[in-house]
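Working notes, beginning with the structure itself.
Every protein chain but one is kept in place in this view of the complex.
Note that the chains are named A, B and C in the order they appear, and that numbering of residues resets to 1 at the start of each chain.
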Amino acid sequence: MATKPKTNNLKELKKSYLSKEVEHIDITKFNAVPIIEAMGKTAFQAKNLYRASLIFDKMIQDKDCTIILCLAGSLISAGLKKAISELIKNNMIDVIVSTGANLVDQDFFEALGFKHYQGTPFVDDNELRDLHIDRIYDTYIDEDELRICDETVTKIANKLKPLAYSSREFLYEMGKYLEKEGKNIDDSIVYNAYKYNLPLFCPAFSDSSAGFGLVLHQIQKKENSLAIDSVKDFRELTMIKIKSKETGILMIGGGVPKNFTQDIVVAAEVLGYDVPMHKYAVQITVADERDGGLSGSTLKEASSWGKVDQSFEQMVFCEATIAFPLLASYAYHKGSWKKRKPKRFL
Amino acid sequence: MATKPKTNNLKELKKSYLSKEVEHIDITKFNAVPIIEAMGKTAFQAKNLYRASLIFDKMIQDKDCTIILCLAGSLISAGLKKAISELIKNNMIDVIVSTGANLVDQDFFEALGFKHYQGTPFVDDNELRDLHIDRIYDTYIDEDELRICDETVTKIANKLKPLAYSSREFLYEMGKYLEKEGKNIDDSIVYNAYKYNLPLFCPAFSDSSAGFGLVLHQIQKKENSLAIDSVKDFRELTMIKIKSKETGILMIGGGVPKNFTQDIVVAAEVLGYDVPMHKYAVQITVADERDGGLSGSTLKEASSWGKVDQSFEQMVFCEATIAFPLLASYAYHKGSWKKRKPKRFL
Amino acid sequence: MATKPKTNNLKELKKSYLSKEVEHIDITKFNAVPIIEAMGKTAFQAKNLYRASLIFDKMIQDKDCTIILCLAGSLISAGLKKAISELIKNNMIDVIVSTGANLVDQDFFEALGFKHYQGTPFVDDNELRDLHIDRIYDTYIDEDELRICDETVTKIANKLKPLAYSSREFLYEMGKYLEKEGKNIDDSIVYNAYKYNLPLFCPAFSDSSAGFGLVLHQIQKKENSLAIDSVKDFRELTMIKIKSKETGILMIGGGVPKNFTQDIVVAAEVLGYDVPMHKYAVQITVADERDGGLSGSTLKEASSWGKVDQSFEQMVFCEATIAFPLLASYAYHKGSWKKRKPKRFL
Partner (left out) sequence: MATKPKTNNLKELKKSYLSKEVEHIDITKFNAVPIIEAMGKTAFQAKNLYRASLIFDKMIQDKDCTIILCLAGSLISAGLKKAISELIKNNMIDVIVSTGANLVDQDFFEALGFKHYQGTPFVDDNELRDLHIDRIYDTYIDEDELRICDETVTKIANKLKPLAYSSREFLYEMGKYLEKEGKNIDDSIVYNAYKYNLPLFCPAFSDSSAGFGLVLHQIQKKENSLAIDSVKDFRELTMIKIKSKETGILMIGGGVPKNFTQDIVVAAEVLGYDVPMHKYAVQITVADERDGGLSGSTLKEASSWGKVDQSFEQMVFCEATIAFPLLASYAYHKGSWKKRKPKRFL
C-alpha cells in the first residue's frame, strides 16, 4: 500500500512524504469497557490487559493512592498524546515521569504547532536523510522543525536565573512558555501538567531535544548558565513518595522512568522514612525478562527489592499503541475518577 | 491476586483449581470499528492492526476471493472459539487450516461437554501434575477429560473403513459424530465446519489428541486400520487454490498452517497450473524474523517465493487474544459479509 | 556492506546474487569447552546455555538414555548441517524428529549437489521473485533447483509400492537413493541417518518440498500411489519411547517436532505402558511463553502434562545459529560420546 512518491522536485518530494498527519487517539470517543471485560474471561495477554485495567481502576478508587504515570518509548509521535492528557484533565494521575523524547521532541514540539506524519518502515533512509526527514519506525518528522524546538528551549533557558533546576522546574517553565506562545496546546502534556500543577519529571532530561537547546544555552551563557540537577529530580520525587499514603504506578515501557520511580521507595528508606512499597503496579511492554534488563524485569522481581507489592501487580506483554488506549478508555468509562480528588504536590 | 487453594483433600483441591471457566469472547457484542479506525491514524502495531483489519475486509468484499483462515497456537482454550465460529457462520471465511491442538484437544474436547479453566502461570507444576491438571500458560485442563477425548477419536476411527483419509475427511466424520453425540456444539469449529460444508484441514493431524486416539486405533485394528494421508491434505488444499480465482489468507500464528497454505501456490504450479499468488495476506503473531524461522518470516519474504503478493499484506506483531477479537469484530461490524456468497468446495 | 549487484543481464544478475555459498560450521574445529565453562559462572542466557550443554552431556553419559534431537526452523540452510551430522556420526543422538524444510528442501536438496547462498534481508523481494531466487532472512536459494528436488521425490515415490508409509520409511528410501545418486552426501542428515540406521521422523512431511513431489506422484499414479501416514509416524516414535529405559530431548526451535516428541510419553500411557517422563530436556529458542503457544512454552509447563521431568530441563533463549554450535562443540569436545553405544531401533 505504501508507494514511493514519484517526483524529482525535492520540496515536493518532502511534502509528499509529510502529507498524512498522525491523529491522536481519543479514548473518550469509544468505550472499551465491554471488550476489556470480555477479555477478562479469556486468557494470555487479553486477560493480563483486563487485570491491568482493573488494577488501574483500583488505584483511582483508592483515596489514599498517589498515581504515577511512567512513559518510555515514542508514545506521543505515535498518537497517544490525547489519551495521556485526558488522564491529567480528569484527575486520573498525579505525577508523570517520562523520557525526554516524549515530552520535548514530541509533545512540546507539537505544542509549538508542528506535526508528526504517518509513514512506513519500508523506505530508503538515505533518501529521508537527504530530505531532512527523521523516521521513528513508521512515522516521519521534519528535522528542520525539530531544530526550532531545540532553539525554543535555548530561548527559555536564556531568560532564567543561572541556578540548578530540577527537570520538573524547567518543564514548568516550558509549560508557562506554551501558555503564551504555544500554538496547539489543548492536549499538550507539558502545558496541561503546568496548568493543573501536576509534577512532570524527566530524569534524563538532556537526553532529548532539550539537551541540544541547553548545551547551546551553556555555551552561549557560560558562567551565567543554568544546570539541570538530576539529583534534585530524585529528591523531589522521593518527597512525593514520603508525602503519599499509598502509591500506584502505571508504566508504559520501561527504561529510566520505570527504574527511577520504583527506586523512590528505597530512597525514602535511605532518608530514614518508613514508607510502604508501591501498592499497585502495572506495566505495558514488549520487553521480556530473559536478558536481565530492567525494562522487561518482572514486577515480582521488583518485589524482591522491596519496591513493589505483589498483591496488585500486572505485566501486559503488548505493544502500547494497542494496549494503552484500551486500558485508558476502560478506566475513563468506568468513571471512578469522577469522585477522585487530585493529589497536588506543588 | 492468584492465591493457592488451601485444602488437603485432593479432589477438593483439584476442583478449586478448576473453578473458573474460560468464557469465549463474543465479537458481535462489542463494536471494534471506532477503535480500529482511530488506531489507523496513529502508528506502530495499532496502525498495522488497522491495515490488517482493512485487508481482511477487502478479502470479504472481493467476490473472487477464497478466504483461508490459518490457526496456530492455543487459541480455543484461550477463548477465541466463538470468534472463529462466527466467521464460519457469517460466510467470512471459506477454508480453515489449523494445528491439531486447536481442533481436537480444544474444540472437539469442548464440544464433548468439557471446559477450559482460568488459571495462572505462577503455580507449582509438580502439584498440577499430581492432580492431573495440564497447564497452558494461564489456563488449566482436566487431563482425565482429555483421555476421554482421545478415546472418542478411537471410537470414530474404529467405525470407519480402513482407507487412507485426509485430515479433512476425518474431521468431517468428527463433525458428524458431534451432530449426534456432542454436548456443546453451537460454537464448535469442527461441528460448524461440518454443518456448513467448510473444508477443515489439519496438516499435522497426529500431532494432537487425535494422534493418541488413532495410534490406539491402529494397534487395536492392525491391518484393518485407517491411515491419515498428509499428501491427500496437500492435494485437496491445492485443488481449492486451483479452483479459486483469487485467494486471501488470514493467519493467526505461524507454524505448519502458515507454511502449508502459502505453499499451495507453488504446488499448483508444480502440477502445471498457472495460478496467481495469494492476493491478500495478514498475519497476527509475536514471532519475529530474526531467527530465520517460518513463523516470524515476513510476508515480503514470502513474496520472493512467489507465494504472497506484496500489494495487500500486513504483519501485526501482537498477541492474538488481544488483536484477533478486535480485527474480527471490526470485520463483523463492517458487515461486508452480508453480501458475500460462501465458496463451497465440498 | 551489502550492495546491489549492478547489471542488466538477468542471468548475470542472478549469478551475482548466488555467488557466496553458505559454509557449514564445523564443531570439531573449535573447542567451545572453555567458553561454555566460563559462561557457566556468569548469568542470564550464558548461564542457561552452560546448563543446557551440561544436561546434553549428561544425556550422553547416561547409558540408559535414548537421545532424541528435534529440529524446527531453517537450520540446514543456515549452515548447521555438519554440526548435526557430527552428532549422528559420533553416536551423540539416536533419533531425529524434524520439520520437512530442514530435511527435504534443505538437506536432501544439498545432497543432490545444490547450495544455499549468503545474502541479506535488505533486498528487493520483487526482484528476487523475478529472478527465481527464494529468500530465507539472509540466505538465497535457486528456485529452479528446488523444483529438481521436488521432482526427485516424485521419482522415488513412483518406484515404491503403493502402501501407507511413515515419513521415517520414506526418508529411509530417500537416504538409499542418495547413496547411489547423491552428489554431496558426506554430511547429509538424510543420508547419514540411512547409513547409521538412525530413525528420522518428519511428522508434517507434506509440509515441505516432499509435499510437492508426492502430490504430483499421487496425481500421476492415481490409485497406484502411496500415502504418508502420520499416525504410523506417531506409533513408531511411541514404540521407541516404550523400548527405551530413559529418554532425553534436545530441541532446536519448537513447533511440531517439540510437541510430537513430548507427546510420546502420553501416547505410551494411552497404549497402557507405564513409561517415565523425558528425563532430560533442553530447548534453544527465541520464542517465549507470553502467547501461550507451544513453541515458547516452558519445560516446566510441560511437566504439568507429565511429559518432561523438572530435574534436568533448561530453556536457552538464544537464536540457534549462535547457541547450537557452542553447545554441540562443548559436547563433542567433552568426549563422553566416545564410550557411548548407539541405541538402534531399526
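Everything below uses one rule, namely that contacts are C-beta pairs under 8 Å (C-beta built on N, C-alpha and C of every residue); 3 or more make two chains touch, one makes a residue touch a chain.
This one's a predicted model, so the numbers in the text were calculated from it and none came from an experiment.
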- Candidates C:Ser16, C:Asn90 or C:Gln118 - the one touching the absent chain: C:Gln118
- Listed residues A:Asn31, A:Ser85, A:Ser295 or A:Ser329, member touching the removed chain: A:Ser295
- Query: Which one, A:Met39, A:Ile93, A:Ile136 or A:Val190, makes contact with the chain that was left out?
  - Reply: A:Ile136
- In the full complex, which of A:Asn31, A:Ser74 or A:Thr152 touches the chain missing from this view? A:Ser74
- Task: For the chain that got dropped from the picture, name the residues of chain C it touches.
- Result: 1, 21-26, 29-30, 32, 34-35, 38-39, 41-47, 49, 51, 74, 77-80, 116, 118, 122, 136-139, 286, 300, 311-312, 317-323, 325-326, 329
- Query: Contacts of chain A with the missing chain: which residues?
  - Reply: 72-74, 77-78, 101, 121, 125-126, 128-129, 133-139, 143, 147, 150, 164, 203-207, 211-219, 227-235, 238, 253, 255-256, 259-260, 263, 266-267, 270-271, 286-295, 297, 300-301, 303-306, 310, 319-321
- Item | Absent-chain interface as seen on chain B, which is shown | 43-45, 288, 290-292, 317
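Keep in mind that, in the parts below, only the chains that are shown with their structure count from here on.
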- Averaged-CA centre spacing for the pair chain C and chain B, given as whole angstrom: 25
- Between chain A and chain B, the Cα-mean centres are separated in Å by 38
- Message: Using mean CA coordinates as chain centres, what's the gap between chain A and chain C in Å?
- Response: 45
- Note on the structure: Shared-interface residues of chain B (touching two or more other chains) are 74, 77-78, 136-139, 286, 300, 319-321
